[in-house]
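Showing just some of the chains, left in place.
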Amino acid sequence: RYGLMEEENQIGAATGLAYTSAGGDILSIEVSLAKGKGKLTLTGKLGDVMKESAQAAFSYIRSRADELKIDPNFHENFDIHIHVPEGATPKDGPSAGITMATALVSALTGRPVRKEVGMTGEITLRGRVLPIGGLKEKSLSAHRAGITTIIIPADNEKDLEDIPESVREQLTFIPVDHLDKVLQYALLEENNESK
Amino acid sequence: RYGLMEEENQIGAATGLAYTSAGGDILSIEVSLAKGKGKLTLTGKLGDVMKESAQAAFSYIRSRADELKIDPNFHENFDIHIHVPEGATPKDGPSAGITMATALVSALTGRPVRKEVGMTGEITLRGRVLPIGGLKEKSLSAHRAGITTIIIPADNEKDLEDIPESVREQLTFIPVDHLDKVLQYALLEENNESK
Amino acid sequence: RYGLMEEENQIGAATGLAYTSAGGDILSIEVSLAKGKGKLTLTGKLGDVMKESAQAAFSYIRSRADELKIDPNFHENFDIHIHVPEGATPKDGPSAGITMATALVSALTGRPVRKEVGMTGEITLRGRVLPIGGLKEKSLSAHRAGITTIIIPADNEKDLEDIPESVREQLTFIPVDHLDKVLQYALLEENNESK
């Protein structure tokens, strides 16, 4: 089942791009907060690498809470659940790292994620964005889903040439080397919930 | 052994629809609350995907406690046990998500579940209802058990045509895209325990 | 080694019926309480299904503490150990559910279990009693052990015909659909410890 772009800007959910043996697909990363004691739950049949990727995103955000205008004790006051539907489909790899980080920051700040944006990229503990595989397939599936803008790792710019020109022309690619730029682009201001 | 519809509206139990290699069946989802410290126990020979589905249902309810008129600290004051009888039968998959959520809300609010309703659908952290497989077999077994109304994911409406007309005519299908609609339909008001 | 009926009514121990590839046997379910913090220990080479069955019995009792006249905080004030001797024999399946529940209630209330009673049946979180397999073999072994009364799930009444008439005539079968009836029959009043 192919995914479709969100119909409205979402708080606590961002759109990633997946690449499997069956081709590309989009996937939603959902984040739920509830008053709690800092438990981090990861579900959606995620492999170890993808879970570690979520932990890296989480730690980066904790270490940058001040700059991100997040309560520095959020990890003690909330239980955080990251879920990736469709729960029966195995998912793995580090390329959802920046998407998980974006969804987390959105949930913690209340800033909505632009619905027309998809993204792919490994995140490191310092917020760096590392290159990923399958950009062509990911881009095709994002286009099919209605996504118009794709945030990609700067180191993947060289792979844009592999995407058929007809599709490439209809997509805007934003190459980034750090999560700060991802957030700058993908998140709206809190009190500016554009349609 | 084929299940049968509940004889009375139940608090803390809802009827799901299962689909296995052996065909369709109904299954009860039972929820038990006891004063405690927030432990969540999942039993009934449940696979990982089904357990994660329960966690997603649980997190959605926590994050929406206010709207659902549930004590927002319920997860700290109660131990919650979700069990799916028949304990020797392995069960897996995400399609019991909305049933587990419904049984949980019923237990936490005291609102009974309509006994004539069966349901199937994956739930996401945002309460969205995603499509499932085996609708035909599930519907046949629900009908055989005495169920008259089946809540299904909106994205499964296209599969209704696969159900034999003789059965389809005797069933009411309620397509939904969000858990709020499931609860609206399946739960009675607390002080209105219709026979 | 075939078991034998208890010589006296026991507090905290009940007799279940087992059915394995080697035929039927009786088994004791022992419950030990000690002042503690609510730890539940399950031993006796029990399989996962049997352990989950014990958890279901435990949760049902917790949720019904008031009606059962049990201290509602028992699970926080006691450590509870459920053991099934003979420790080297693997045991599994849900059919000891009502036996474990009966032994637990006996230990928690001080009410003795009638020594001449054996029982078999899956328990659900709501205290319902579900049917089990191997009733014939279980009944033969119970009879051989000296048991005179067997509590069975109501849904297994249809299987009584499979038991040889010579044995069946010497046994009393009590079909039940809920644990409350099991307890009503199997437990004596606390201060009425009949020989």
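First chain written, first letter: the chains are A, B and C, and each begins at residue 1.
Everything that follows uses one rule, which is that a residue touches a chain if its C-beta (ideal position, glycine included) is under 8 Å from a C-beta of that chain, and two chains touch if they have at least 3 such contacts.
Just so it is clear, the structure is predicted and the values come from calculations on it, not from any experiment.
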item	value
Size of the entire homomeric complex in copies, 3 being in place	6
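The rule is simple: only the chains that are shown with their structure count from here on.
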item	value
Superposition of chain B upon chain C: rotation angle, C-alpha, nearest 5 degrees	60
Cα-centroid distance, chain B relative to chain C, in whole angstrom	30
Distance between the centres, which are taken as Cα means, of chain C and chain A, whole angstrom	52
Per-residue multi-chain contacts in chain B, two or more chains	none
Parts of chain C lying in touch with chain B, wherever the complex brings them together	48-49, 52-53, 55-56, 59-60, 62-63, 65, 72-73, 75, 93-94, 97, 122, 124-126, 128, 130-131, 155
Touching residues on chain B, where the partner in the complex is chain C	1, 10, 12-13, 28, 30-36, 41, 43-45, 79, 81, 83, 85-88
